[in-house]
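All protein chains but one are shown in place.
For chain A:
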Amino acid sequence: MAKLRGRGHASVNYPTGMNLGGDPSQALIHATTTGTFVVSLSSVDLGQGIKTIAAQCAAETLGLPIGNVLVDTADTDTGPHCMGTFASRGSHRVGNAVIMAAAEARGVMLEVAAEELEVDAADLETDGTGFIMVKGAQDRRIHVTDLALAAHFKHGRTISGRGVYLKEPSAPVPETGEMDPDSCQAHACTVAVVEVDDETGVVEVLELFNTYEVGRALNPAMATQQVEGGAWMGVSHALFETTEPYYPVRDHGPRDFAGYLMPGPADLPIQHSLLLERPAANGPYGAKGIGEMTANAPIPAIANAIFDACGVRLTSMPFTPERVLRGLDALRMEEPC
């Protein structure tokens, strides 16, 4: 009886966005009297961080500090349309819509600044700290707060912009099923190191090496956390979570945290994560979506590592001690005595 160590890998290509009857998201942006740019969206942040990404895209495009951006996702009844935050589409669709809206608002902002500073709008630039200034003449400048006040009370202008990203509908070719389903694809590879106890059948994931090609990591800390939190979920799918043995009769199935097995903080592998950036031509500042894919690669990587460790090839999740032991038994039966 021994603890057997094994290593396995798996790779995944994952589509960004989906395409049924066309896939749009819209964004509206306007400046308040004191120069806060309100980004109105119907894109729901359920914790994944789309508000942060939308604020970053707006601030970068406007050339203003992120503190000047306020993202409002308050109400899907009254906000501009969004298909929703799913299909790993949020950063891509919403990011693009916000950039388009912010670019239009930036145009108006520079026009009003041109009137205030009595110069041509094409000669203006933003310094990223809140000032709009004449290129090469840094003391000819106006702060966005004063600018917004002037726009409202002197010039009668709205500093605002509209944005939309539409993935156009693509119908499948009847003969081949061929269609244009996504906007780009992110890629990942995970290497898992596991230890299999051939007496108890327990599998422990010791280490995960995650490499993600994400187009552009708009927020590297959030992207890394998505990779590692998602990998934890992958470990959870691989080794713990199931509605079996009750499925398809769910009468006594686990319905809550008390009955549903998940790895806890003591079951964590050491993770090493690397982000690779190959900007996507149609992505917001090159970004692709990596929402859902992060739970995927660890599962087959762990299956392959179990095979490497003990020769048992498991094809149903989760890889429970029972399944491992049955696999080991089957291998022993095959062996000539």
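In the analysis below, a contact is a pair of C-beta atoms (placed from the backbone, for glycine too) under 8 Å apart; a residue touches a chain by one contact, two chains touch by 3 or more; residues count from 1.
Criterion: contacts and distances are computed from a predicted model.
Missing from the rendering is one chain, named in UniProt as "(2Fe-2S)-binding protein" (options: "Nitrogen fixation NifU-like protein", "glycine oxidase", "(2Fe-2S)-binding protein" or "ABC transporter permease"). Within the full complex, the residue among A:Gln225, A:Thr242 or A:Asn282 touching the omitted chain is A:Gln225. Among the residues A:Ser40, A:Gln271, A:Asn304 or A:Thr320, only A:Gln271 touches the chain that is left out of the figure. Touching the omitted chain from chain A are residues 46-49, 221-222, 225-226, 228-229, 231-233, 256-258, 262, 264-266, 268, 271.
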